[in-house]
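In this view, the complex is presented without one of its protein chains, the others remaining in place.
Moving on to subunit A:
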Amino acid sequence: MTGLLNPTLYMIKGIAILDNDGNRIFAKYYDPTIFTSVKEEKKFEKNLFQKTHRANAEVIMLDRLTCVYRSNVDLFFYVMGASEENELILVSVLSCLYDAVSAILRKNVEKRMLLDNLDIIMLAIDEICAGGIPLETDPQVVSQRVALRMEESPFNDQTVTQVLQSAREQLKWSLLK
């Protein structure tokens, strides 16, 4: 047969967010034929992390998957596709994921913030990829669709003292660690 790409909407094989030890914070695989068990998935993630956490090279081929990735502080974002998939489409999905997360977390892309907003992040990923089909690739649209709480939250009309108060709280916590 030919090496021509199959015209299919199912372009994404998986999306993962790992922490700086290679542990899964969030991971979803959309093609059940790739990994048959959670154990295999996690093994793959460990392996992927090992190969990518030092070299900031943006793309790697592993276990017949093309993985594009991006990292910040203690977070690693991955989007996986078939080995012959158009890498640039995968990268556009990855950028959308990263930028949407960054917008939701107000540029504080780090593990603690992400976990505190895990509900919104999960909603965002659901907006980006529906069962393997890229659903939306504009990070602004994605963050608008999910950042529902932000508008309502008292965060917007916090007084200066409140902000200072919460900043002090946060500082205290980080010192206590």
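The criterion applied here is as follows: a contact is a pair of C-beta atoms (placed from the backbone, for glycine too) under 8 Å apart; a residue touches a chain by one contact, two chains touch by 3 or more; residues count from 1.
The criterion applied here is as follows: contacts and distances are computed from a predicted model.
Missing chain, UniProt protein name: "Coatomer subunit gamma", from among "Sister chromatid cohesion protein DCC1", "Septin 9a", "Coatomer subunit gamma" or "Large ribosomal subunit protein mL49". Residue positions on subunit A in contact with the hidden chain: 1-9, 19, 21, 24-28, 33, 38-39, 41-42, 51, 55, 57-64, 68, 82-84, 86-92, 111-112, 115-116, 118-120, 122-123, 126, 130-131, 133-138, 141, 145-146, 148-149, 152, 177, in rising order.
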